[in-house]
Every structure is written in C-alpha cells, then in structure tokens.
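First, the structure itself, so that you have it in front of you.
A single protein chain has been omitted; all remaining protein chains appear in their positions.
Chain lettering (A and B) follows the sequence in which the chains are written, and residue indices restart at 1 in each chain.
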Amino acid sequence: MRRNAISWWLQRITGALLVVLLAAHFWVEHFMSAELRRGDLSFEAIHSRIANPVWQFIDIAFLLVALWHGLNGLRNIVLDYSRVGRRAAQAVTLALIAAGAVWAWWGISAFRNL
Amino acid sequence: MAVPQGEETYRIRIARSAANGIGRGVQEFEVALEDRMTVLDALFRIQREQDASLSFRCACRVGMCGTCAMSVDGVPRLACKTGVRTLDARTVHIAPLPNLPVVKDLVISLEPFFDQWKRVQPKFRPRDPNSTELARIPETSAHARNTPGKRDCITCGACFAACGVKSTSGEYLGPAAINKAYLRLMDPRDTAVDARLAVLDDERAGVWRCHTQFNCTAVCPKSISLTDSIARLKRAMLFPRFEKL
Partner (left out) sequence: MSAFAVQARKYRRQFSGMTAYFIQRTTGLVLLVYLFLHVHTIRELAGGPAAFNAALARFHSPLFKLLEIALFGTVILHALNGVRITLLDLGAAQGSQRRLFWALAIGLGGVIFLAGAIPLFLNAVLRS
C-alpha cells in the first residue's frame, strides 16, 4: 500500500520545501548584497557565493527537489489520461526518470570550472 | 402551442439524440412558467404537449431516487429538485449527464458508474455471515464519528458526471465508489479490507487520481463531502489501519 502513498506525501513535502527554498533563493540572488539589490546581476556579483561548495550543495539540492516535484507532477498529468495505456504509462515513468537524471546532471555540471 | 400573454416564458434548449446517442442536436422549446415548476415539470410539459418523443428518466420526483440526474446549464443536478425560477436566465440548457454513454436524449447508461461501484466491493462483508450475535459499534468508533454525513448516496451519478478526472480517465473509480469504499472500511464489522485497499491504491483507478477539484462535492444532491472522504483515504493509505470488531 505504500509506493503511491509515499509519492503523494512527497509531492506535498517537496512542495513545502520548495516554498522555503525558493524564497531563500530569491533573497540570496536579489537582496543579499548591495550589488544584487541594485539589480546588477553579473558573474562578479555572484562568483564568491557560487564558487563556495556549501552554496553549490544547497543549489543542487534545490534543483533536485524541484525536479522531483515537477517531473512527478508531469507524471500525474499523464496518469490522468486513460487513453495512455498501462504499458505506455510505465514507459513515460521511465522516460521521466531518465530525463530527470540527465537534467540533474546538466544542472550539477553548471558548477564545473568555478 | 400559443403562450398566453403576461406569463413568463422560458426557452428550454435540450440536447437531443436518436438511439445510442447518434444524430445529436439541440432542440428548443418554449414553456410557460408555472408555480413552483421544476425542470422535471417542464420536461413533462414538453413531452405531453409538444413532443412525445422526448426521452428522459425519473421515478420518485422528490429527490430521493437519483434517477432524474441531468446537466442543467452545464451543472449535473436532479431535475426534480431544480426550480426553473432559480436558474440564472430565461434560457435553460439541458443535456444528458456527461462522462456517461447516451442512450437517447437525456437518458444515459449508468453502466460505467456501476462498473466502478462494483470494483470496491460495495457489499457488506462480515467476519461470520452466519453469526446471530448483535455487533455493537461504539459511539466513539471512527464509523460513528466520521460517517454520518456520508451515508446518503443515492447513486445518481452527478459526481461521476461532474468529475474533471472522469472526463479523461475511464479507469478512475470516481467519487461515489470511493465514498462507498470509505464507508465499508470505516465499518468495524466489515472485513474485506485488503481487496478494497488494493483497488483504492491503484495508480490509474484509485484515490490518487483525485486532484481536489471539488466538483463532486459541489454537485452532490445529498451534500456529501465526497472530496473529504477521498482525502481521508489518501491519508490512511500510508499506514492503513481500520478498526475491526
């Protein structure tokens, strides 16, 4: 009885987490320093933060949570259409997991060369 | 038929079809408003005085049987409980319940509804069918506390017709079936827990397809909080535990 229930709870838990993470992200990117408050978004303005592995970890965690929430949401949209058969739905799930993995790697590798 | 001067006239636009729902079209009738006229009254007027071929179902005429459920101005309602004067305009749109196969005119087949109904094993399943003992349900039990407003389902199909998920998913159980399952699971005398949980947990058919649109709760003629029943089951599914006698 568990897997779907866990997924359902996680969608809400990740949602709640995202509200907090997003608010924090917004503050960090637009209000944390004088430059940012002016709207001077540039490599220099964010470099010191973005090169720090702790901040990278937080940003990556944020991305992974967002990806899980968003792709699980997409999955649910597909499941709502009985026109999509069970086999096809399983294929969609696998495709979304693969897309998620690629997308996550795509995001994580943004911090290379810093 | 000429309408006498000074009477309020309503234009009733009815979505009609020949047998099996082919040849759909809208036909318009004019009906003079009578005192306390319901949509069902208007339909009878039309059938008796203007077009005897108009098909619709009804039985009790007092909101108890659920037979006359149909779409009135886009909303699934009981025709016998909908006062014509309470509607927003002088033009009324009547159509058969959506999400169900049309037999003819306003008559639909409830077969898909009852197919889903049967999937949750709606029959009561006691531990010992031959027992002669009286089963006492404590007032403090979940059954006594959480089900009073949920037992009045008349299987009219309005919730099934209104559900946005039902419009895209033939597999989804629908609110009425899930509510029925909820009632049985809450009943401490009933023992068919696993079979019901299996279908309720199904990825395509079960409670997880509900997205709290609340259409069902809004249209239920018995004011059952269907979304609430479904939500309670969703919460219970993680660690399902239903008190049993």
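Keep this in mind: a residue touches a chain if its C-beta (ideal position, glycine included) is under 8 Å from a C-beta of that chain, and two chains touch if they have at least 3 such contacts.
Note that this is a predicted model, so its numbers are computed, not measured.
Asker: Tell me which residue among A:Ile6, A:Ala24, A:Ala61 or A:Leu114 touches the hidden chain in the full complex.
Answerer: A:Leu114
Asker: Looking at B:Leu33, B:Cys58 or B:Val75, which makes contact with the chain not pictured?
Answerer: Once the missing chain is taken into account, the touching residue is B:Val75.
Asker: So that we can see where the missing chain sits, which residues of chain B does it touch?
Answerer: Touch set of chain B with respect to the missing chain: 15, 71, 73-76, 88, 93, 95, 98-99, 161-164, 166-167, 211-215, 217-218, 225, 227-228, 231-232, 234-235.
Asker: On chain A, where is the contact patch with the chain that was removed from view?
Answerer: Counting only chain A, the missing chain is touched by 12, 15-16, 18-19, 22, 39, 41-44, 47, 50, 63, 66-67, 70-71, 73-74, 77, 103, 106-107, 109-114.
Here is the rule we go by: only the chains that are shown with their structure count from here on.
Asker: If we count contacts the way the header does, which residues on chain A are in touch with chain B in the complex?
Answerer: 1-2, 4-9, 76, 79-83, 86, 89
Asker: Using the touch rule from the top, collect the residues of chain B that touch chain A in their complex.
Answerer: Against chain A, the touching part of chain B is residues 165, 168-172, 197, 201, 203-204, 206, 208-209, 211, 234, 237-238, 240.
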